[in-house]
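Each remark here refers to the structure printed beneath this line.
Heads up, one of the protein chains got dropped from this complex, but the rest are sitting where they should.
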Amino acid sequence: MSQAQTLERVADGSPGGSRLAAAAGASRIHFEGISVTYGETTVLEGLTLTVNPGEIVALIGPSGSGKTTALRAVAGFVRPSAGRISIGARDVTDIAPHERNIGMVVQNYALFPHMTVAENVAFGLRARHIASRVVAERVPACLDMVGMRAYAQRYPRQLSGGQQQRVAIARAIAVKPQVLLLDEPLSALDTQIRRAMVDEIARLHRDLPELTVLYVTHDQTEALTLADHIGIMRDGRLQAFDRTRPLYQSPPTRFAAEFLGRANLLAVSKFLPIAYGRARVSIAGMSLEARNPHSLPPERRALLCIRPHHLRLAAASPAANRLLAAVESVQWQGEVLNLSLGIGDDRLLMTCPPGGSPPTIGSRIEVFCDPADVSLVPEDADRR
Amino acid sequence: MLVWSRSGRLLVWALVVPLMLVIYGLPMGVIVVASFARQWNGVLPSGFTLAHYAASLEGDSLASLTTSLATGFIASAVALISGTWAALALREVPRQRARLFDVLFFVPSAVPSVSVGLGLLVAFSHPPFLLNGTRWIVLAAHFVLISAFTYGNVRAGLTRVPLACEEVASSLGASPFYRLRRVTLPLLAPYLISAFSLSFALSMGELGATIMVYPPSWVTLPVHIFALSDRGAVFDAATLTTLLGLATVIVLTALSRLASRAAVR
Partner (left out) sequence: MPTVADIAAFCTLPRRPAQPPRGLWLIAPSLVLAVLFFYPLALILRAAFGEEGAPASLAAFREVLGSVLFLDGLEHTVVIAALSTLGCLVLGFTLSMAIAFVPFAGVKFAGRLIDAIISLPTFLVTLAFTFVYGSAGLLNAGLMREFGFALPPVDFLYSQWGVILAEITVYTPFVMRPLLAAFSTIETAQIEVASSLGARPWRIVGHIILPAALPALLAGGSLCLLLTVNEFGIVLFIGAKDVITLPLLIYGKAIQEFDYTSAAVIAVVNVALSLALYAVYRGVLGRFGGARAGLV
């Protein structure tokens, strides 16, 4: 059984996650062994994944990892060379894009430059021959939802990037799509506007809880903020898929640990599983307790994943679970202190609030981490 | 900027401006002056008259002017439809085959106009396609000669139409035809207009193929101008050439206004 299928089973085992009651009419997206090849190159390989009704699933990964291809396969712009895609109960693999009943928002907004904002939002409704009376009600309502009603008569070129993306979102939800596909929707925006738009999308999803969303991004913050589930893609394969919190807390691979949030991955010389899903871990001659969420057997080579902000200066901490490290650099960044520590051959990054007197470079200090915050990651799950 | 000193720049332009005037200003100026000239045996015409214009706006000359305008409009319109059709259809074809068709659609621009005329003459002088002796053979010749240019312009324009706009239109439920009508063609409009302009200008000046195939009932302006000039009626020829240039420029200016308005939207 392939890894992708294992992952899928995990995802299906927790339907809805935080969103148990999906509204009626909401649809799931299901990928069943989707592969996409262009000539000799395979850009997506055997993707099996379910987005449950009313959920936001984020696909993240570096460029070229196949995440956008997966989204475009749902939209129908990419033809899978193998596998089936369904939306709701309907197999859409052979259905033309315009008959799939989706909403799509792309990175560069792609507003129709020759139409006003209102005409843009009305486009999908008109294309479906919806009665003008209904269009006249729905367009302002959708513009209200994204706070763009005052701009209804403007042309896209008269709007800022953030405003254009709001209109693009309004245009996509105006047609009451079964699923909403967001393809790097915020990548073209400035950091500040991007943050505001993440809030905006979160609010929108609270207002439209029945909306199923597939969200493709390379930005982990967007994914962590918005998504119920996150899929991590690499080289055309789904590397990891889980609910957002477990994926962050117990990354199943080195790549997942490094791509989602910052992580220190320390070489584990040996470890011994103990009770309650935990293990006793030896690192550079020191012993720690950590979680073993993937139930790794002791003969398996493993890494210890410690998030930089989970490390604390040991002075005010329990006596157990401490590491002795040499301070290699200290960097003050206003609200946080960044420390670089040396443990054996590994380097350990640590962030902490700057209070008190910071350790001096060259000194040896003890740092503490809570056993619940650190986890074992299998080493060879990844071909780096 | 290559020449930094002011005097150097002036020197360059003191050489270039007169050169351009002699090469391009002089011929155009001379044609216009000749169209008003009574006689021209010395350096300057011996007098001015509007008689050539009066003669040009009646009889055969007027007929050839309207013939040329009609030919230009019809041939360009048909070429525009066919070129747009071809360029749009070619997007659906796999790359390798698209390249082949691309070359095929461009080839007519490479073949000498006289040979195009000869071919039409040979092909359409007997049933089943008896076009020889009718205006249709002239229109066919003009269509063939400008089709590649129209096609090329539309194809270049199509690459500027953002693919994302078309995809989003599809995702919103627009059928291919609805998408074409409401998104692709409006975005393509400026390029369609400029394609039409170019075709029209080429058709207005076409001589090689027309002179091979034209029937006495469908004499275009360039053919008529050649007949006049061959007969020695050079002032009338100059007048008609001026009118030809004027008509072309007027139509092109009007169309380019239209195109820039279409682009601003």
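By written order: A and B. Residues from 1 in each chain.
By our rule, a residue touches a chain if its C-beta (ideal position, glycine included) is under 8 Å from a C-beta of that chain, and two chains touch if they have at least 3 such contacts.
Since we're looking at a predicted model, the values are computed, not measured.
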Which of B:69, B:172, B:219 or B:244 touches the chain that is not shown?
B:244
Based on the whole complex, identify which of B:158, B:174, B:204 or B:219 touches the chain you can't see.
B:204
Which subunit B residues touch the hidden chain?
1-4, 9, 12-13, 16-17, 19-20, 23-24, 26-28, 30-31, 34, 40-44, 82-83, 85-86, 88-90, 92-94, 97, 101, 103-116, 118-124, 129, 140, 143-144, 147-149, 152, 156, 197-198, 201-202, 204-208, 211-212, 222, 225-226, 229-230, 234, 237-238, 241, 244-245, 248-249, 252
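Everything that follows uses one rule, which is that only the chains that are shown with their structure count from here on.
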Between subunit A and subunit B, tell me the centre distance in angstrom, where each centre is the average of that chain's C-alpha atoms.
56
For the subunit B and subunit A complex, residues of the former touching the latter
162, 164-165, 167-176, 178-179, 182-183, 186-187, 265
Could you list, by residue number, the parts of subunit A that touch subunit B in their complex?
75-77, 96-104, 106, 108, 110-114, 123-124, 126-128, 155, 168, 171-172, 175, 181
